[in-house]
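Heads up, one of the protein chains got dropped from this complex, but the rest are sitting where they should.
Here is chain A:
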Amino acid sequence: MTAASPHAAERFRVLVPPLLDDAYSLAKWLCRDANDAEDIVQEAAVRALKALETTSVDRPKPWFLAIVRNAAVTWMARNRRKDLAFAGGLDDLDALAPGDGNAAADPEALLIAVQDGERLRRAMAALPPPLLEILILRDVNGLSYRDIAEAAGLPMGTVMSRLARARGALARSLKADP
């Protein structure tokens, strides 16, 4: 392996540094560990630099976050985190649950619960990873549906239903026990 070409290095310096906060936040939620998140982002940066030898990028944010996501998935497969595995049995996640469409029986309970940041983060951590990643890409990284579909490699309809399931599950979990 040789050093990056000046061409790829210039692209890299323009595209990647502005996206590191987003990349780190995404990686940290996916792997649940600050140190591991640094490793994942650094690995993603190595992959990105290599890709920039041959690729020019129109939509840098979904492009780089897709690399971060894939680096996180590889990392989790390799580092014994089977509990956070992404693969398998997702079909049931892509249909909305029957209760998802019902407005709060007790809207007050929800409005009080969402004030509690610690409780909200716990409820998020309990979401299945495939739902959580879509929620993070939308509400933390601020991507549009189209960009999420690109970053996660999913059809837009799947993105929309997983996001709805994630938010529905959060609402139910916050309304349930304190």
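In this text, a residue touches a chain if its C-beta (ideal position, glycine included) is under 8 Å from a C-beta of that chain, and two chains touch if they have at least 3 such contacts; residues count from 1.
One rule holds for everything that comes next: contacts and distances are computed from a predicted model.
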Absent chain [UniProt protein name; select from "Cytochrome bc1 complex cytochrome b subunit", "LLM class flavin-dependent oxidoreductase", "Peptide/nickel transport system ATP-binding protein" or "Anti-sigma factor RsiW"]: "Anti-sigma factor RsiW"
Absent-chain interface as seen on chain A, which is shown: 1-4, 6, 9-25, 28, 34-35, 38-39, 41-43, 45-46, 49, 56-61, 64, 78-79, 95-96, 100-104, 107, 110-111, 114-115, 117, 120-121, 124, 135, 138-147, 157, 160-161, 163-164, 167, 170-171, 174
